[in-house]
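A single protein chain has been omitted; all remaining protein chains appear in their positions.
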Amino acid sequence: MGEQRILQKASLGELFAKLIAGGQRILAPVKSDDRVEFAAVKTPDQIAGDYIQTTTSAKTAVFPRYETMLRFRLKGKDVDVDELTPEAKPTVLFGVHPCDAASFATLKAVFTWDSADAYVEPKLEKTTIIGLSCTKGDAYCFCTSVGGGPGDTRGSDILLTPIDATKYLAEILTDKGRAIVAAAPQLFTPANGEAKEPVLAKIAPRFAADKLAQKLSALFGKTDVWLNQSLRCIGCGACAYACPTCTCFDIQDERQRYGGVRMRCWDACGFGMFTLHASGHNPRAKQSERWRQRIMHKFSYQPERLKVLGCVGCGRCSRACPTDMNLGEHMQSLAETTV
Amino acid sequence: MAEFEPKVVAFVCNWCTYAGADLTGTSRIKYSPNVRMIRLPCTGRIDFMLLLQAFGQGADGVIVSGCHPGDCHYTAGNFHARRRWILFRRLIEFMGIDLRRVHFAWVSAAEGAKWAELVTNVVDEVRKLGPYQSFPKRLDGQPKPVEVA
Amino acid sequence: MPRIGVFICHCGENIAGTVDTAAVAKNAADFPGVVHSIDYKYMCSDPGQNLIKEAIKEKKLTGVVVAACSPRMHEPTFRRACAESGLNPFLCEMANLREHCSWVHEKGEATTEKATDLVRIMVEKVKRNRPLYPISVPVTKTALVLGGGIAGIQAALDIANAGHKVVMVEREASIGGHMAQLSETFPTLDCSQCILTPRMVEVAQHPNITLYTYSELESLEGFIGNFKAVIRKKARSIDETTCTGCGACIQKCPTKKIPSEFNAQLGMRTAIYVPFPQAVPNKPVIDRKNCTFFKNGRCKLCERVCPAKALRYDQEDMLVELNVGAVVAATGYQVKDTDFFPEYGYGAHKDILTGLQFERLASASGPTQGVIKRPSDGQIPETVVFVACAGSRDPAKGINYCSKICCMYTAKHAMLYRHKVHSGKAYIFYMDIRAGGKMYEEFVRRAIEEDHVNYVRGRVSRIYKKNGKLIVKGVDTLLNSRPVEIEADMVVLATAMVAQPDAEALAQKMKVSYDENKFLSEAHPKLRPVEMNTAGIFVAGACQAPKDIPEAVAQASGAASKVIGLFSKDELSREPVVAVVSRMGPPDFSTCIGCFLCESACPYQAIEREEIKARDGRLIKTVAKVNQGVCQGCGTCVALCRSKSIDLQGFTNEQVFAELVTL
Partner (left out) sequence: MEALQKKARALLEAGTVKVVIGYTAGTDVERARAFFARNAEQTQQLIFDARCCQNLATYLMKPEVKALGKAALVCVPGALRTLMQYAVENQLADETVLALAVTDAGEVVELPKFAAVEEYLAKMPRGLTPEQQQELDRIDKLPLEERWAFWAAELARCVKCYACRAACPLCYCSRCITDVNQPQWVPVASDPLGNLEWNVVRAMHLAGRCVDCGSCADACPEGIRIDLLNHVLAREASAHFGAEPGYSTRKDYALSAYKPDDKEEFIR
């Protein structure tokens, strides 16, 4: 709960102009056809109004689906390698919903827990998040079950809540947030106790992630539970690639005449090949085992090892799923399963 | 700067076109040196993915050539290949790949002159078209966020 | 780590004259994986090959790239060289710097750069080559000889005398072919039948030869050493085993006015007939198209007179299936009919003949017992004009090629005429006289000098009838193209020698290639003149190109010796360039998913189904399996396989990709 200010919607344009002048790139939700995606904008009018979630999560701003790590050239008998430093442009992520904002905590935890990831960490450093509270949700949302909420401030540097048609309640939460304010102080007028709760979406909790964590290890051996849940899963990577906290990647070389590039690309635990050994053995040969792994990783292993949930309840996985695997629903049923 | 010299890859069958190109040599017929030939037993062996691979590796044009219908050393390889080409060519046309860069021919072991003419024509046409920049190459970078105008 | 050796050949000036071979060798030395790169004047020479052999040993090479001429030329040479110094021959590849580079491009940087690339491509390929080992397949030591002309006879006898079984198939009722129709043969003027008929009899009586006359090849499947041939034995309407060949039926046959094919339409034959008196076998056939009984259900005179009761009117075509290891195609030729030369009046005037008809006229066994008479009135012709190149060497109206034998037989015809009609005048219109061959030129000189045959160099423009004479209009190009006009009593056209009308169909049946004139194509015009591009099938005689008798016989013996060579081993080893289906350990065993869409794509039905079973016999999956004996290595299945579970040895997906990565 940071210091509160009022920001007129009408003055967003001026704020954007100032930020861009200050060398910032602004990524915000933009409508294209029937989807909303983060895109580079210049003015507020380019920003999508009425939507629940962007199809692709905000993580792509710091963790793109592929990235070149180094270039190599075979010269005669030896190899030249030039490491590529990622371009980390100063970026303002605007209109990030609290769930997405919260996902950055997970990303940071994963990419910095032992040593700082050379590609993600610099981008995280240079990214400022202006969150936007949710005024509506849908049947896929379950942020309130995983410790978040439509007005949750975690992860945001500034959280905006549209308390009425003309203004935002701005909560300035971090130094990065204060830096934004400093860029155009006059636009952030003092607040006098306006409340955001009335306008926030109502998302009923379906389960309690923290309680579930311990229970899961007990459920591990209940193979039929996992089988039943995953029968309709067809084993694609849609959920992982839509997910704001999935961080698995694969490192690949692409050859060109006497050289090539080494790159990392998103990978997904739903794929049969994900854990296939060179020997031909696959420790997770069945889809049900892969589904279990996905749940365990997000709700048990990661909280245990990195002290952060691997899920923010945005529901993207379920919206993206071709077979309507509803994560909230599945987690609820796990919570209700007796050990 | 020097005129653009296109890279043309030719996928040829061993029995007709490769032999035909040998005949071009023995007949000392000159043609342009921009072509690199990939010798395969039969046009039936030529996977359409090889054509994309060639472009992906920087080819500006591609030639696929084998025995005339009925003359396949393996009796029917070229008949199968022809069907594959008909569909593949249609697909890439639909996807906006420039068919002026993808050429198919029957060149028999007796048609040394035809081979020379074919290569020279294709190279000239592709030279006019310039480098195939719009075709994606082996990657170097990361996806850029969409810029809104 | 690969250790590749690169060997650049100058081929004298052939490559070095255009390509900077030293530079190519220097560039190649820097290619990753290359540990040895040199250039040399003649790599295919012994010292050249030794350079390779030594390098393999000293530098412990794991792969060799020879950049020289076309692999179609010298690949076997260099692979053998590698094998001799202990490197698997399939770890050797050739870059074609001659046919595909130095001979077709101008001297210059671009050409040298291309040469470098061609080497680079092959280096990348050879790095991914795997040692391959020849596949051995059993050989059925029986040869199928198609055609019973002189070429077929020669081939059959040579193979049979070497102790191997031979099956001879002849479409006509008797073997003998065109040679049996000839009167005398050049350049010796010995009687054709006198030298041929003993050979025909020998074939018939040879213990190793099975003879199928009045039969044709229905289909041919399989591959070298293991062909399956189906022969259609056409209904002869005679039981050959009981028929004694007495000929009573022939005398009694009421239908006597059928133009005789053997006599080139100059004589007549009956509906039940043997083509000629010395026919082998000497058993008649009923020509059902012309037989009264088969036309209107009544007659059967022959049956009544047959002492052996050998007539079988209800006989049907019979299909005989044979396993053979090799095939010799000796199906011969036809003479082009002359109707494409209306201005020569063939057909319009009885006394205008083809060369073959003149042979029959001159033949002692012919319709006139060898007396040269005019078909029209039986008069002895006083002036005979012979027209050479009647169709040959005539792109406009006839055929492009030279029929080769006409110059000689025309000279022979003129001679024979002059010998038989001392008072007669013989003229020959010709373009050039092609008399290459032992005693051939001398033969033509004899015709001119001793037998006073008048050679007129020029073409005939028209032949027409004028008060009982045939007027031959032409020009004499040696007398500054002065028009000449000769009043002849007979004209003989040296018509072109052409492929059999069904040569194309036969070629497709045997899966061999043929040229634009429908003559069967040999595997190599110089180095493999009797083999065809389909292993195990050989060619002899005029079905490959116009030939005279000595040539046809020589080629037949050549083909026979190839067959004998093939039969000299019980097993023959084949190039291991074949498709293989991926196999691996459990739990997958193979990435083949068993859709078997490749099955119908295989031109050789080489794809079989293999059931993978668990120890308890439970079926785990059914996957594709390639019969390596049948697979010819075209790779159509490889391109078709979606999961890339089938690959082609020697041209693997990995190798081809590697080649492309060098671009």
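Going in written order, the chains are labelled A, B and C, and every chain counts its residues from 1.
Operating definition for what follows: a contact is a pair of C-beta atoms (placed from the backbone, for glycine too) under 8 Å apart; a residue touches a chain by one contact, two chains touch by 3 or more.
None of the values given here were measured: they were computed from a predicted structure.
**Q** If the full complex is used, which shown chains touch the chain that is missing here?
**A** By the stated touch criterion, the chain not on view contacts A, B, C.
**Q** Looking at the whole complex, which of B:18, B:74 or B:104 touches the chain that is not displayed?
**A** Only one of B:18, B:74 or B:104 touches the chain omitted from view, namely B:104.
**Q** Touching residues of chain B against the unshown chain: what are they?
**A** 48-49, 52, 56, 69-70, 76, 79-80, 82-92, 94-99, 103-106, 118, 134, 136-139, 143
**Q** For chain C, which positions touch the chain that isn't shown here?
**A** Here the touching residues of chain C are 588, 591, 593-601, 622, 640, 642-645, 653-654, 657-658.
**Q** Quickly run down the residues of chain A that touch the omitted chain.
**A** 33-35, 55-56, 65-66, 138-140, 227, 230-232, 234-238, 240-242, 250, 252, 254-255, 263, 265-266, 268, 271, 273, 286-288, 318-320, 322-324, 326, 329
Criterion: only the chains that are shown with their structure count from here on.
**Q** Would you identify the shape of the chain contact graph, picking one of line, ring, star, complete or other?
**A** Complete.
**Q** Distance-wise, how many Å sit between the C-alpha centres of chain A and chain B, to the nearest whole number?
**A** 45
**Q** Averaged over CA atoms, how far is the centre of chain A from the centre of chain C? Could you give it in whole Å?
**A** It comes to 73 Å between the two C-alpha centres.
**Q** Give the residues of chain B touching no fewer than two other chains, as numbers and ranges.
**A** As it turns out, chain B has residues touching two or more other chains at 57-58.
**Q** Send over the residues of chain C in touch with two or more other chains.
**A** 661, 663
**Q** For chain B, which residues are in contact with chain C within the complex?
**A** Those in contact with chain C are residues 5, 7, 9, 14-15, 18-19, 21-22, 24-26, 28-34, 36-42, 44-48, 50, 53-54, 57-59, 70-77, 80-81, 84, 110, 116.
**Q** In the complex, go through chain A and note every residue touching chain C.
**A** Interface residues on the chain A side: 74, 76-77, 255-258, 279-282, 285.
**Q** Enumerate the contact residues on chain B facing chain A in the complex.
**A** Listed in rising order, the residues are 57-58, 137-143, 145-148.
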